[in-house]
Structures are given as structure tokens and as C-alpha cells.
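Have a look at this one.
Here the complex is missing one protein chain, while the rest keep their positions.
The block that comes next holds chain A.
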Amino acid sequence: MKHPYVGLPDRQFWKKEPGIQDAYLLDPVGPVTMTLTRQDRIVTAGSCFAQHVARFLSQSGYNHYIAERAHPIVPARVAQTHNYGLFSARYGNIYTARQLKQLLQRAYGEFDPCEISWQSPHGEGVVDPFRPQIQPGGFLGESELLADRSHHFSCIREALENMDVFIFTLGLTEAWVDRRDGAVFPIAPGIAGGQYDPGTVAFQNFDEEETWEDLRFSLEFLRWINPCLKIILTVSPVPLNATYENRHVLVSTAWSKAVLRIVAEKAMRAFDDCVYFPSYELITSPHVMGQYYENDRREVREAGVSHVMALFMAHFTEGGGCSSRVPPEPVAVDSHLAEMERKIEVLCDEAAITNE
């Protein structure tokens, strides 16, 4: 019998998927048209699942390009606490395509939101409304925030202009928007700073057309800055923590992920050198029977991240499946600081007094 499915690859048939028998063999990644080298500068951004991708790349010997580093005098654990190295710059989680678009515009001076700062939730100082949780302790005031933001934007520009690969994880469609100028905040005011005023901010749930326009703009903007850029899109498998829509959070999650998945597909078809990596499908698939989710049924377990990243490595890297982790780089002690500390000790030793 002749029909159109004759001769198609096994991956296109549900029952031929080895992952049915053994979930660990599930591999939904399609043909990949790009290969990443260890030299490629990879910039990561997106929702909280993007943090896993960034961390794994950093630990795997790939060049997770960190443009916004802590100064060498800052110890590694302090830098980590203040979210240096989490992503390529300290932009924190970028949940929506609109947020990505506006970040690019802000970094290049094309959009200057009227909301500059939010009062810190602790009462003292301020936080950045566009990354309110980036720095425990916040900023002393708007002047300091603006000084840091200026440095932050210069690091973003450096990252975007020098990157070879951009991996963006689409996370949400729901957002809170400033009614005055359309600026999108990553979380509603009042949660991690600022005050909720319905007269100033409005809830918005971006549909597939709005999300597509925002993503298209962002990717065109990036290609304008960096024409040879390779783009990898993913959709976060992490469900919504909360929805403002008057319906069950699971229903909102399904709607939101559907929008994001459609938009990622559209982007893949519209842009050259732009691929979709199915981390969402892998984690949520019936094959793994929910075992990649933590007990809260929301956070992704390390086993899930490892499966996702093993497939990422297998399909996107030169080693093709060589996903072995390399030990983290030894923490470099700032040599100038160490030398100065030694000398101060000697100086103070010289000044020592004995009480005998």
C-alpha cells in the first residue's frame, strides 16, 4: 500500500520512540543545523529554566560568555549571591518576549521607562523595577541604581555585540505593564519592591500575535547588531507559579506554553540559523511520567536538567554526546588583593607591640 507516511523517519512515529520503553532514551530533538564549539561565545537569557542551561554550559567547558562579572576583589560566593555569572549580564530572569524587546531597547538607549526605581521591600533604599531581585540589599538610592544600570547596559551591549550564539528560554506570557509608557516589569510591583497601584500598572497576558511581534523584533534587533548570530530558542517547562487570569493556574500554564511554543516555531521558520530545542517537550512528556518534576510538581529536578542538557550536548556540540562535566575553574584569587593583604599584614606585624 502506498501512503504519504511510508519511508518517513522513525522519530515521526510515536510507537517507534525508544523512550516509551526507557524514558532515558527519549530524544525528541529534530535535525540540528548548527554546531557549537567550545570557542563560541554563548549568551543565555530567559526565564528561570534558562538558569539551568546557563549553569550547565558553564560547568561543561563551553564558553558561557559572562560580560558582566564581579570585580576581581569580590569573592566568588559574594559574586554568586549578587547574581553575577547567573546569566551573561545581571538582567535576572527575562520572562516575556516583551521584556526581552524592551531590555534591548533600553540597553541601546531607544527606550527610557519613566519608572526608575521601586522602594526596597525592606524599607531602606531602592530596587531596580526591571530586575528587583538582582541584588540582595538593593541600592542606596536612585543615583547608585543608575550608576549600576549604566554599567549593566554597557555589559549587555558588550555581550550582544561579541556573542556567537544566543540561547533564549521563553517563559511566560503574563506580565505587569506600566500604563504610562508600556514598560513591562518582570514581577508585579509590591512583591519584591514598589507598591501595587492599579492606576499605574495593568495586567497583560500577551497572546501569540503580540508575543511573536516582540520576539521577531528582538531577533531582528540582535541580527542587526550581530548578523552572524546563531539563535537557539527553548520554552521553559516550569509551570506558572501564579496566574492573574480568573482560571486555574494549570489552564493558564497550558495556554501560556502553547503561545510560546507557537511563537518559537514561527521564529524558527522565519529566521535562518534559528533552531528550537525541545526542552519543554522532554520534561513534560508522558514518557517520563512526571518524574522530572520536584514534589511541588513545578521545579525541574536535576535528573531532568541532565537529560535535557545531555541531548543538547549530543545534538549541538562538536563532541556529539560528550556531556561530561568539567570541574569548575579554580576560584582565582585576585593577585593584587592577595599581595596587598600580605603586605598589610607585614606592615601591621612590623607595627606589632608585645605585652611581655
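Heads up, the rule we're going with is that a residue touches a chain if its C-beta (ideal position, glycine included) is under 8 Å from a C-beta of that chain, and two chains touch if they have at least 3 such contacts; residues count from 1.
Keep this in mind: contacts and distances are computed from a predicted model.
For the chain that is left out, the UniProt protein name among "GDSL-like Lipase/Acylhydrolase family protein", "Branched-chain amino acid ABC transporter permease", "NADH-quinone oxidoreductase subunit K" or "Tryptophan synthase beta chain" is "GDSL-like Lipase/Acylhydrolase family protein". The omitted chain makes contact with just one of the residues A:Met34, A:Ile191, A:Val249 or A:Leu337: A:Leu337. Remark: the omitted chain is touched by one listed residue; of A:Asp27, A:Asp148 or A:Glu210 this is A:Asp148. Checked against the hidden chain, the listed residues A:Phe139, A:Phe206, A:Phe221 or A:Phe312 yield one contact partner: A:Phe139.
Counting over the whole complex, chain A has residues 70-75, 77-79, 81-82, 135-141, 143-144, 146-148, 150-151, 336-337, 339-341, 343-344, 346-356 touching the chain that is not drawn.
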